[in-house]
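Here the structure comes first, spelled out in structure tokens, and everything after it is commentary.
Left out: one protein chain. Kept in place: all the others.
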Amino acid sequence: MGKKGIKIVTIGGGSSYTPEFVEGLIKRHKELPVRELWLVDIEKGKEKLEIVGNLAKRMVKKAGLPITIYTTFDRKEALKDADFVTTQMRVGLLEARIKDERIPLKHGMIGQETNGAGGLFKALRTIPVLLEIAEQMHELCPNAWLINFTNPAGIVTEAVMKYSQHKKIIGVCNVPINTKMTIATLLDVPPDQLTITFAGLNHMSYGLDVHVNGESRLNDVIDLVTDPNHEVTMKNIIPLPWEKAFMKALGCIPSPYHRYYYKTNEILQKELEEFKQGKTRAEVVKQLEDELFELYKDPDLDIKPPQLEKRGGAYYSDAACNLISSIYNDKGDVQTLNTRNEGAITNLPNDTVVEVNCVVTKQGPIPLAIGELPYSINGLIQQIKSFELVAIEAAVTGSYEQALLALCINPLITSDVKAKDILDEMLEAHKTDLPQFQ
Amino acid sequence: MGKKGIKIVTIGGGSSYTPEFVEGLIKRHKELPVRELWLVDIEKGKEKLEIVGNLAKRMVKKAGLPITIYTTFDRKEALKDADFVTTQMRVGLLEARIKDERIPLKHGMIGQETNGAGGLFKALRTIPVLLEIAEQMHELCPNAWLINFTNPAGIVTEAVMKYSQHKKIIGVCNVPINTKMTIATLLDVPPDQLTITFAGLNHMSYGLDVHVNGESRLNDVIDLVTDPNHEVTMKNIIPLPWEKAFMKALGCIPSPYHRYYYKTNEILQKELEEFKQGKTRAEVVKQLEDELFELYKDPDLDIKPPQLEKRGGAYYSDAACNLISSIYNDKGDVQTLNTRNEGAITNLPNDTVVEVNCVVTKQGPIPLAIGELPYSINGLIQQIKSFELVAIEAAVTGSYEQALLALCINPLITSDVKAKDILDEMLEAHKTDLPQFQ
Amino acid sequence: MGKKGIKIVTIGGGSSYTPEFVEGLIKRHKELPVRELWLVDIEKGKEKLEIVGNLAKRMVKKAGLPITIYTTFDRKEALKDADFVTTQMRVGLLEARIKDERIPLKHGMIGQETNGAGGLFKALRTIPVLLEIAEQMHELCPNAWLINFTNPAGIVTEAVMKYSQHKKIIGVCNVPINTKMTIATLLDVPPDQLTITFAGLNHMSYGLDVHVNGESRLNDVIDLVTDPNHEVTMKNIIPLPWEKAFMKALGCIPSPYHRYYYKTNEILQKELEEFKQGKTRAEVVKQLEDELFELYKDPDLDIKPPQLEKRGGAYYSDAACNLISSIYNDKGDVQTLNTRNEGAITNLPNDTVVEVNCVVTKQGPIPLAIGELPYSINGLIQQIKSFELVAIEAAVTGSYEQALLALCINPLITSDVKAKDILDEMLEAHKTDLPQFQ
Partner (left out) sequence: MGKKGIKIVTIGGGSSYTPEFVEGLIKRHKELPVRELWLVDIEKGKEKLEIVGNLAKRMVKKAGLPITIYTTFDRKEALKDADFVTTQMRVGLLEARIKDERIPLKHGMIGQETNGAGGLFKALRTIPVLLEIAEQMHELCPNAWLINFTNPAGIVTEAVMKYSQHKKIIGVCNVPINTKMTIATLLDVPPDQLTITFAGLNHMSYGLDVHVNGESRLNDVIDLVTDPNHEVTMKNIIPLPWEKAFMKALGCIPSPYHRYYYKTNEILQKELEEFKQGKTRAEVVKQLEDELFELYKDPDLDIKPPQLEKRGGAYYSDAACNLISSIYNDKGDVQTLNTRNEGAITNLPNDTVVEVNCVVTKQGPIPLAIGELPYSINGLIQQIKSFELVAIEAAVTGSYEQALLALCINPLITSDVKAKDILDEMLEAHKTDLPQFQ
């Protein structure tokens, strides 16, 4: 680490999330003495980068902290001697996400931006860029950790681990911390007395058990999350209630994203309505973002505006900052992260990326052993892992056939014939961001 | 084995398939000297049992062979000192299958009589009966092999292996032999020069490779089966053509039943139409059967009538008789069977039942090692295996929650809420055949 | 936990190690408010129990702490409502260990008191007693943790986990903490900045890597431990130096006990000499113990006497107290313990006991994932695991054949014929302590 404090680089620095991250760094400055924060973006995002960069500078100034904010398009300059690199960029911007969601819906299929058809295309666009970043890190800051928030976070992290020389990458998602906070509230216990045994894949991990002070409270939690008076989901997921008897039979806590798989039918109906009204989640998010950037422009704004919460990234900043701090301070606490399995989940290969509880120290994350997954959830996890592996293969090779295969084996795409139609249309729609397929 | 020839017992002897089995035994009498064939059925099936029994007697008489045909409702009398027991019964008769298919469709879901919701209920009805048979065999003919054709054949076989003291059970299906015969025809080679490396689960096994005289012809076969001029399926599966690019990407030969999973959308549309017209597969089969039994009654009929082929059981008799003969004669040839995995497919537990190529001798079937499944097909196989394991748990325990869970994790049931509706309606509809749920 | 402080029960309380344990509890009283310490022993050990109990009382009194010391032969009375139970008893006393070591040597084989022939007999004598204790805990203090120090600690822990209803057992050994302290000294770094990735079985675990502040110092440590100027072993292991080139090739840090396997030849020569002189380790220990008890008797002694260190139990007290404190205080720190594998070491079954780094909270220890063992060390670990599994089988069933098999597959017993001679002589010598073999 730099002698005089930490250098952090944020790729996709012009994101609307950045003020939340900056707030997190400011709050933790005592334990996490950041010296420099580099916000990197592409020229196309120039305006947003400036708006966000200026807000960040005002926030730091107000806090009276010796953090220097840099904005740049020159990624290599930024990466030089970095201690931590965070990635939160969106290749193709929100316009790409709108296509990811709308094109499959046009063909009667859910687009789902992380594990579904949308997720496949986000992976195809993102992985080559992340691999390039990782290689540059290998050269310019080989000891730095790459903290990847870019979705599909599990797939992207696995691609970098397998295909880059830079192995120090961790995939992060705010779903586990969100779930923990929600359940702590439902149980009315302080979060630090609560342990949820998360196991699975990103946006596909289950809470296998819930302990408070060493005792299991799983059954209470299942009762609470299926109580129609509680709404337990996240901003970006349609809040359909779980069938109580199913939840009891499942015997563990699903992710909000599991609704896509256990309620495909209802989600599809809802999304087809939104599609018709031009109100898919991507379109709603775009409008929210436009509003946020209007707020960010205000030269008198020097804190994170409260409206940011609607955006769906609750605890995103905590997830990122806690991770960075635990590595920097060699804390040894437990966080839920995407990293190499190494046997933690016996049903999955050692070299694949899983989302599990990890001890975090200067060595990075080390997963806690889970053992064998309950057989009732193993099937779905394996199916999504198959999809992830084929998606990575497609992204790295640019193979049309592998991309088609990824769609066909995805449980949200229920027709090989329509899969081909969707693929052809999406390859065309995203072609400028998919050089490997040319 | 009995000194003076083989004693075979067929449970569900009144089935329309029996004449085909009898024909197979007659053809092979030289290598398979059957002394007694006991056709066992329940009193409710008395009329059919008599019709079939009389036809069988006429067939044997015409062939001039010393095979005695017995018909009985007394299963224990029949089982005493049997050498082989075959099961082809349908608990609840075809009426039950009609409900298995129609009730899910009423709720907008595919009923699929083996791996889908229909398959779950067939398993729930069948497993307790098979366990009873197996226990009786353990007492009355402990050295006899139980050759199980009753669907869902893989699930039923696994339930018996895990929950009965009688471990000598083999699950048989005519899909692999059918596929082999079809591909031999397509390639224009004699079937005995063709080897297909089947791997997976019943109605869920893939041909991983195809060899003719030691050389792989896989790519030729993929070209042929996706050629729109060929129709490669089975009588009981809607013959929708495969998307060629998908098939090439998949890189192996799917089962006809895989259409349910890779073409769910199209199959559902077709089945909903059939549902409206009262022409689901079960209803069609019922009509075919009625016609067949009319034929069987003809006292002049003393051969298997050619109309039986429409019924969908092509090579069913060959599959059964080849298996019995290889065990009896210690042949050591390779057949595709449902048996304990024992590592043959590395991705699945050793103690689970898989459908793979086996060497068949007097010791029974020993699977040939496959190694790891391609990751692109592993996901779906794991998901169906999850379903199978939960289904067995539900069948053995009579647990409402496990039955609901089985439906919810089945890829053909896309809603936890509708799963509960379907479950409740089906439990009511089948209640006389589901004592364990009372 | 009891409202007014912790109740600890120590089985084998009359051991010479007890004063060290008491010292550890006194030092930690602030974080570990012990209310009662029950020292339990058998009537045969009455005199020692009284000596040790009185010393413990004097130590507590000097410290001015509200800890009540009880001595009793009534184990059930002691166990009632205990919070923690520690076991450090030696069935058959030191006389038994002398036989464990001398009888094999008489036949030209190493007796090795944990993983060798001696270890087998210690397991055979100990497991039935531990199973009885565990069952009593299940009834009298079902929430208490059983902290097992009794050797062979891994084998005993696995036997209880598999054959008792009381699953809350942890096997503890002072080798890992000793190794850590030694290496911290060699590297001249504070122990809390050092992490050693231990993996294997008890007395058979390797340090796969050594990190200081997140960086690997493995190569430095290999250089240091093979430097002839350092003696890196434990009191109870003959301090033969490692061959430097071998250690570099091995690429990880062996346990002091590994000398038995990589230096069998030299160890055997040394032990045969000791045997002839009546100075086997057991005999030396017996003399040390006699001297210690003389010291303990001194009514003016109210601290742990420094001479105890020679006995070979360095850090034994820290290992025990740290574990108890981390569970009691839900610390979440990392300790090296013997617990169920659950995939932590991919090469070993999930349900077997391994010695690995664990996060320790109120839930007990959860292993950190290791992944696959280097293939160069996997073989020996597997061989000892085979031995352990057969030894447990022998201990639980009292099978002569399994006991013989355990000896024959042990790498320190190099003759099936002599194995039988040793077995017969040892079964006779220990017969009063081996009721299951009668």
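Labels for the chains are A, B and C, by order of writing; each one numbers its residues from 1.
By definition in this document, a residue touches a chain if its C-beta (ideal position, glycine included) is under 8 Å from a C-beta of that chain, and two chains touch if they have at least 3 such contacts.
Please read these numbers as outputs of a predicted model, since none were measured by experiment.
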Chain not shown, its touching partners among those shown: B, C
Touching the absent chain when the full complex is considered, from B:A82, B:V129, B:L201 or B:A344: B:A344
Residue of C:S16, C:S164 or C:Q402 touching the missing chain in the full complex: C:Q402
Interface with the undisplayed chain - residues on chain B: 193, 195, 211, 213-215, 327, 330, 332-334, 340-346, 350, 359, 361-364, 366-372
Touch residues of chain C, complete complex, unshown partner: 108, 242-243, 245-246, 248-250, 262-266, 268, 375-380, 382-387, 389-390, 400-402, 404-405, 408-409, 411, 414-420
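Definition applied: only the chains that are shown with their structure count from here on.
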Graph class of chain-chain contacts, one of line, ring, star, complete, other: line
Same-site or different-site touching of chain A by its copy chain B, using the half cut: same
Innermost chain, taking as reference the mean of every protein Cα atom displayed: A
Chain B on chain C, rotation in degrees - Cα superposition, rounded to nearest 5: 180
Chain A and chain B, separation of their C-alpha mean positions in angstrom: 44
Of all residues in chain A, the ones touching two or more other chains: none
